[in-house]
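Structure first, commentary second.
Every protein chain except one is present and positioned as in the full complex.
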Amino acid sequence: MRYIPNSPDERAEMLRSVGLEAAEELFSSIPADLRLRAPLKLPEALSEIELLAGFEETAARNRAARRPSFLGAGAYSHYSPSIVDHLIQRSEFFTAYTPYQPEISQGTLQAIFEFQTLVCQLTGMDVANASMYDGSTALAEAVLMAERVTRRSKVVISNSVHPEYLEVVNTYVQHAGIELVRLDFDQATGQTAPDSLSSLDDKTAALVIQSPNFFGSIEDVQALAERAHSVGALLVVTVTEAISFGLLRAPGACGADIVVAEGQSFGVPLSFGGPYVGLFATRDKYARQLPGRLVGQAVDREGRRGFVLTLATREQHIRREKATSNICTNEGLIALAATIYLETMGPRGVQEVAMQCAQKAAYAARRIASLAGFTLAFTAPRFNEFVVRAPVEAAALLARLASERNITGGLALSRYYSDRPNDFLVCVTETNSRQEIDALVEGLAALATSLAT
Amino acid sequence: MRYIPNSPDERAEMLRSVGLEAAEELFSSIPADLRLRAPLKLPEALSEIELLAGFEETAARNRAARRPSFLGAGAYSHYSPSIVDHLIQRSEFFTAYTPYQPEISQGTLQAIFEFQTLVCQLTGMDVANASMYDGSTALAEAVLMAERVTRRSKVVISNSVHPEYLEVVNTYVQHAGIELVRLDFDQATGQTAPDSLSSLDDKTAALVIQSPNFFGSIEDVQALAERAHSVGALLVVTVTEAISFGLLRAPGACGADIVVAEGQSFGVPLSFGGPYVGLFATRDKYARQLPGRLVGQAVDREGRRGFVLTLATREQHIRREKATSNICTNEGLIALAATIYLETMGPRGVQEVAMQCAQKAAYAARRIASLAGFTLAFTAPRFNEFVVRAPVEAAALLARLASERNITGGLALSRYYSDRPNDFLVCVTETNSRQEIDALVEGLAALATSLAT
Amino acid sequence: MTSTNVTKVTTHPTQNEALIFERSQPGRVGYRLPALDVEETALDELLPESFRRDDELRGMPEVSEVDVVRHFTRISTWNYSIDLGLYPLGSCTMKYNSRLNERVARIAGHANLHPLASEADAQGALQVIYELQEHLSEITGLAGVSLQPAAGAHGEMTGVMLIRAFIDARDGEGASARRRVMLIPDSAHGTNPASAHLSGFNVKTIRSTAEGLTDLDHLRELCAHGDIAGLMLTNPNTVGLFERNISEICRIVHEAGGLVYMDGANMNALVGVARPGDMGVDVIHLNLHKTFSTPHGGGGPGSGPCCCTRELEPFLPVPRIVREGETYKLDFNRPQSIGRVKAFFGNFGMMLRALSYIQTHGSEGLREATEAAVLNARYIAHGLAPDYDQPFDAPPMHEVVFTDKRQSRKGVHTLDIAKRLIDYGFHPMTIYFPLIVQGAMLIEPTESVGRQELDQFISAMRSIAREALEQPELVLNAPHSTRIGRLDEAAAARKPVLRWKPREAASAA
Partner (left out) sequence: MTSTNVTKVTTHPTQNEALIFERSQPGRVGYRLPALDVEETALDELLPESFRRDDELRGMPEVSEVDVVRHFTRISTWNYSIDLGLYPLGSCTMKYNSRLNERVARIAGHANLHPLASEADAQGALQVIYELQEHLSEITGLAGVSLQPAAGAHGEMTGVMLIRAFIDARDGEGASARRRVMLIPDSAHGTNPASAHLSGFNVKTIRSTAEGLTDLDHLRELCAHGDIAGLMLTNPNTVGLFERNISEICRIVHEAGGLVYMDGANMNALVGVARPGDMGVDVIHLNLHKTFSTPHGGGGPGSGPCCCTRELEPFLPVPRIVREGETYKLDFNRPQSIGRVKAFFGNFGMMLRALSYIQTHGSEGLREATEAAVLNARYIAHGLAPDYDQPFDAPPMHEVVFTDKRQSRKGVHTLDIAKRLIDYGFHPMTIYFPLIVQGAMLIEPTESVGRQELDQFISAMRSIAREALEQPELVLNAPHSTRIGRLDEAAAARKPVLRWKPREAASAA
């Protein structure tokens, strides 16, 4: 086996040197009846040539990967500068582990410290951690943290949050003695319905919203923050399209107390849903309630600056069941990719990408809305996603668009909302050329009529 | 411009600090009338997105790159383990230059020392240099070296050497006062014709052959060496398919005095003909006549082993017009790739690849020879290439094979030999699956008949 | 000499690369985008001003592409990594991360696939997930597999929730409310109790015996109260020993109405040799980033598949990836499921790598790797025995633990030995874990290291043992060969500085 340095002969000699004859004896502490008698029923070893051919073959059957696409809804296709993937492939980064030994892990530690700083700058918060698994688990941890901070057990969450995020929050809190109250969204604007906020009360730990929300509508974060604070609850804001930080007012500047986000937009490949990276930021005063790892600045005896893992007493390996979270391995390498992306793009690049997304989305929305029978489902301001109401069933329309026009036109909301058969969510980014948008518009027009008749 | 660190403002400040106002003044030593008045007529700068789309588009029009192929003739498609390309992309290797400063270039120097050793082991010679541009220029330099070593000016070269190599040798020697005498090859065996050797005499500096030769026929190197030595001439052997070293007797073991080879077979991409790497090896006694760079072992004051560029007095930067060659930059990174390939494959791997090439070629030759109207043009033992004589015009046959069966069936010899309209050269390597070979055979049979009728 | 060192350390660019924010220069750019190709919408029409950002992301670094490349290339050289040599972090299985796997994960058809693509358009990816599920099921001997969890701890949470859901379904919410105790050995990894807590269990600790194994009597005693939901056991356990009474343990817990969770972090000792499912284990998590070689990436991403018995399968997270004839489907219709633990399908990129690892080894290769891993650990145990005390005198599996008992008499502790090891060119072992061993040094070489290097490691450790006796100062002040020395972690935690701030701001704060 080419990944195992020692040859069979070397291993035989080593066995002898530790006083054994056969490899089987290495496992003598395992009761004989528990040891496998037959080899595992797995395929034979493959050469690189055969293996790559196999994965190329499966890849070829992922047809969506080769099409112009307007899918968003929590995973976004943005351009990633070539240096990002090249630099994360430096084996000093990708074959290292959690920086437990700071003297020989300063590369990773300094990069995480830069990551934490960038997350603070983007979200407008004071402190951020070294990453969570993804946006959805980050949101669930935010809910748990709100409960720890406020010692209140009711959490009010908007139905305009990504449905899969809602499911994950449900799973996480089901045994934590937290009562989840769902808020309706306004059918006209697509924003969290102001009147539904009446369910906020002095037992409420947090109001949880997403902005831009799942329907692409931007919430009035400032107003919602005031409502939450008025009852002593925290405002938790989640963001799935992190590029929006380049254009939208930072949640921190709107009064958010905890901000979580999916960082995939920062140069991370779609990769069928993962690995992505969860961003988690809050106010200084809550720093010691943060889940996950934190890197802090330190000095050595000669006063040289370095970085270390810090505030570890929050964590499971010390606090065990009383830890702020069970998370251990996080998304280090993806956080590094996001860091390299953000530093390469810089403030101007992030703003320009955000602006192009918004501009192209506005163009697409305008053109689609002008089609006979098509309307935009919601009126609130949007960033780069919006819901289209088609004159026909959306799922069928999109299927035809894919097969006949080779365009993935968006996400049929029926996947999550049985009561919205004709609605679909369209996402436009800087990677969608005008030709692609025009082809989408044209395809929708043509196929809608053919489907209607 | 994102590759230029200093911002326009920084550059303006720097200009002032050196006492200038405008960038234009940097060029005041260039007479005004020689300075461009208008900008260069070149396209505007492209973003990565646009640029990659453009190169993907040109790549798509290289149809041959996506087809099963039986092209060889000096460039071979062999499998390269994934670690080869990953390791040469370590920027410590690919963004360094010639190791002029040994203290901070030991990585490159040690790798070259290993490369020189491997070349000696493969060729069976005593000493090898740090690389030449490619096989063809290495051969030309070998001819010039033979003249230096023997102080004789006539060089006898076989017509079974790769035609493009012959052309390059011609170009190199045309002003060196060397008389090139061409040897015929035997029409039956495809080997250098024994009787033609009569042109060897005591004015002959070298007999130059290729084995396996251009037609895939293996030369009787031992016999040719004896003939050459019998008149005091050197035997220069060139090899275009370096994988053959894994199966064929080493030229060194057959009496060769200079061995040159194209190293592309060692894990280097086809890349439309370059960059490749020339291997150059000879006997100890001729070491000081070698062209190009040499790395040697050395020690520092504490007796620690290190490596340095050595015997530099042969080279142009010291000897100027009396140098053994004008070469300066060679093919360092490609030599590194070949080194990594050879060390990964090891003696067993190189032998197994060679054996698979020979076996698959034998299978293909046998099957094609069995087709009605098809014969093998030559009878000599072969490695992985052979000439097929078709019942119809080869160029037309191969064109149809490509368009109708999507197979590149080989090289029509008419490209180089107008008198061989029906012959084509077929090459088979470990990357050609049995299905591909069978498809080739089947395609030849079918199309030949359809072309004949 | 000193002056050299001084110049070296104080101005050497590679050794002193600053934070990118300190490198930033107004006006530098590192990117270029294509020009906007649609009619522009007026800004206010696009978005009301009150919704727009007005700080222009001030503070974010302005640098060129070259600055970024040099920045990360330089700081990367301050890291130790598997590719540089032995990285014997116990419990972390720092094995070779193959380049082939990286290449596989970057094949465009997989890397560019959107998670919400229709089933029909994502058959290749679904097949990859399905095949990996099947392979892991065969390897663990457990029928149900979910690849949704993003890391080991996430897999633990998922697995423990399965137990909870199963018991609630079996006993009925009310009745099962009495079963809220999760038994966890004192040697367990911190994530175990933390995960149990997340799932609403009360943790009770089981003692280990002097042999380093689970104390059966204590287990029986704890199981007597009828409130046992289950047991979380690591096997081989965290001191590198196989729980040879595992069958008995499972029997006891099962008879007490509980289920057995096995932490599979140490599966590198068992793959191809023994299967948790055959031992009576009900549920387990694997760490693809350990046993199955997906890169640790400086702390993730990971992947922590959860494997369980057929009885527990109905409770696994949705969606399940299933096969119907030749097509692969997402099955959302699992009424008893604990629900989603993550958006989408888990860390697919890691699944590609793990499947590639399994295909590269094949059945035989996997067992060969296990044998080589255990043999390497045994070889180290044997080599260090003369100089270091082993808390338990049983032959270790894939990792071996030592204590600093002998060295600490001279005032040299585990931390010092670890730091000194750095000067010898090795990454230290895991230290002070498990907690039940005084000054624990947990050493896991994995199969990815050859004998020469094992011998170098052994002689380094032995020479440190000598130094501890003859020149303890040398060890106490180690490392001596790194850019920076030991950092004052206490001070760092007392007044945490967790982000860079512009000078003014910083001083203001």
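Details
In order of appearance the chains are A, B and C, and numbering begins at 1 in each one.
Here is the rule we use: contacts are C-beta pairs under 8 Å (C-beta built on N, C-alpha and C of every residue); 3 or more make two chains touch, one makes a residue touch a chain.
Bear in mind the structure is a predicted one, so any value in this text is a computation, not a measurement.
The shown chains contacted by the absent chain are A, B, C, with contact judged over the whole complex. Within the set B:P194, B:G232, B:G255 or B:P381, the residue that contacts the chain not displayed is B:P381.
The chain not shown here is touched by just one of B:Y165, B:F266 or B:F280, and that residue is B:Y165. Within the complete assembly, residues 1, 3-5, 7-8, 11-15, 23, 25, 28, 64-67, 69-70, 73-74, 77, 81, 83-86, 96, 98-99, 423-426, 448-453, 456, 459-460, 463, 471, 474, 478, 480-481 of chain C touch the chain that is not shown.
If you put the missing chain back, the residues of chain A touching it would be 1-10, 45-50, 82-83, 86, 91.
Following the convention adopted for this analysis, only the chains that are shown with their structure count from here on.
Ranking B-C and A-C by contacting C-beta pairs places A-C first. The mean-CA centres of chain B and chain C are about 46 angstrom from one another, to the nearest whole unit.
In chain A, the residues that reach two or more other chains under the touch definition are 48, 79, 81, 89-90. Touching two or more other chains at once are residues 28-31, 33-34, 62-63, 65, 69, 73, 98, 100, 102-103 of chain C.
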